[in-house]
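With one protein chain removed, the remaining protein chains of the complex are shown where they sit.
Let's turn to subunit A:
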Amino acid sequence: MKGFTAALLLWALGSPRGGGGESWPTHVACRGGNLEVLYQSCDPRQDFGFSVDQCSKQLEPNLNIRFGIILREDISELFLDLALFSQGSSILNFSFPVCEADLPKFSFCGRRKGEQIYYAGPVNNLGFEIPVGEYQVRLELYNQDHSTVACANATVLCS
């Protein structure tokens, strides 16, 4: 009997949504000749869509991206945290303000919880060349209350 109960418990935990064990599918953000960027949402509540228009290891400045998501929080203030790892060791961490009360950089700043957002436009990045290798990137967007707006685990494969 005990064995049966344990099996049921395991089944319940393992079933999608029930135990929160399911993860979102991995998507391709871009795939070029020598660069491939894959990402997976790490927000347990929802997935999101993201793509980069141009994909090469020589990263152009001011890239255009496309981004679609449902907001779970107000974003009068929005911050991006980025952590870059290679072979398990941390290479780079930085935090970037996307929307601030005194400087809403993008037109979507100030949109409200529940709104669906589609952004196609520049991200104002620097241009540089990505060295050959495999990188893990964790990106997190959060608002003024530190509530998660979006979260992604990305893999960058550069050959």
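Heads up, the rule we're going with is that a contact is a pair of C-beta atoms (placed from the backbone, for glycine too) under 8 Å apart; a residue touches a chain by one contact, two chains touch by 3 or more; residues count from 1.
Basically, contacts and distances are computed from a predicted model.
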Hey, which one's the missing chain according to UniProt: "tRNA (adenine(58)-N(1))-methyltransferase catalytic subunit TRMT61A", "CD180 antigen", "Autophagy protein 5" or "Trafficking protein particle complex subunit"?
"CD180 antigen"
So which of A:Ile70, A:Leu84 or A:Leu157 would be touching the chain we can't see?
A:Ile70
Go through subunit A and note every residue touching the omitted chain.
1, 4-5, 8, 11-12, 15, 17-18, 45, 70, 72, 102-107, 109-116, 119, 121-122, 124
